[in-house]
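Just one protein chain is left out here, and the rest sit where they should.
== subunit A ==
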Amino acid sequence: MSAIRFLPNRGLTRTVLKPLTHTRSSLRTVVTKPAYEGHIPLNWAENAFLAAGSAIMSIADPRRGDMVAALAETTAGPSLPRLRDIMLESAEGRQILKDRPRVNSATVDMDQLAKYPQGSFGLAYVTWLERCGVTPDTREPVHYIDDPELAFVMQRYRECHDFYHCICNLPVNVESELALKFFEFANLGLPMTAFAAAFGHLRLSSQKRHRLFAEFVPWALKCGGSARSLITVYWERRWEQNVDEMKKELGIWDPPEARWSKPLTEAKAAAARRQSEVDRSQ
């Protein structure tokens, strides 16, 4: 009986003590502060809205890189933690997570790469950039992934996309891009790659679509599914490695011959030109 009499008293002490625990739990559930530079925290409704909106915009205009990037980030779901775990399992992937390297023309010295010997990955990469007329500086930064490490994994996937082109010997036209998306889906499992693969071919002519599904997709799924997870490859540490050796190590074989806008000889000449320019300036 006496116990019940004390109850109001107990209630009083509790109301004094309670607020402490409340502020703490609210720290955990509501994310409002950016976790890294460029981070835009979203709640689930905002995330869903952005996912739907960016999906529509990406279909309407696949050249909207920002929309494709937003789609990739808002739909990533459990695929990024999976990729991170795969990276943690291998020593090379772990080193990438520790260093968090970035790939752009400021971190990769293209002139230096052009000096690598014939057959090396470094030279192959520069030649591929020349032949396709692209630079590694057009990558959208990550905004909508909350965990800084997972944001890096997303960034890494995006920045390494050109390396996948190079190692698979594929140019940047629409059907090759789609073939590579199929390859990436089989290899990395990001939902956006599946989305792109599923809808992208609608813009192709029937002849090209037939060639895509008859020749490239079987290669992409087979090769992507059996190759080592390419997210764990520290490309920047492998410039000297022979491309053929590297393909063998990673379990990649060449797709059917793709349609290049510029012949290889021209690209090689451009690379040689660059090389001689560098030599002359020194």
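Convention: a residue touches a chain if its C-beta (ideal position, glycine included) is under 8 Å from a C-beta of that chain, and two chains touch if they have at least 3 such contacts; residues count from 1.
Here is the rule we use: contacts and distances are computed from a predicted model.
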- Absent chain per UniProt: "ribose-phosphate diphosphokinase", "GPI transamidase component PIG-S", "Digestive organ expansion factor homolog" or "Ubiquinone biosynthesis monooxygenase COQ6, mitochondrial"? "Ubiquinone biosynthesis monooxygenase COQ6, mitochondrial"
- Message: One chain is left out of this view; which of A:Asp111, A:Glu149 or A:Glu249 touches it in the full complex?
- Response: A:Glu149
- By the document's definition of touch, the residue of A:Leu88, A:Ala198, A:Ala214 or A:Ala269 touching the omitted chain is A:Leu88
- Task: Tell me which residue among A:Leu97, A:Val174 or A:Leu250 touches the hidden chain in the full complex.
- Result: A:Leu97
- Note on the structure: It is residues of subunit A that touch the chain not shown, namely 2-4, 6-8, 10-11, 13-14, 21, 24-25, 27-28, 35-36, 78, 81, 84-85, 88-91, 94, 97-98, 147-149
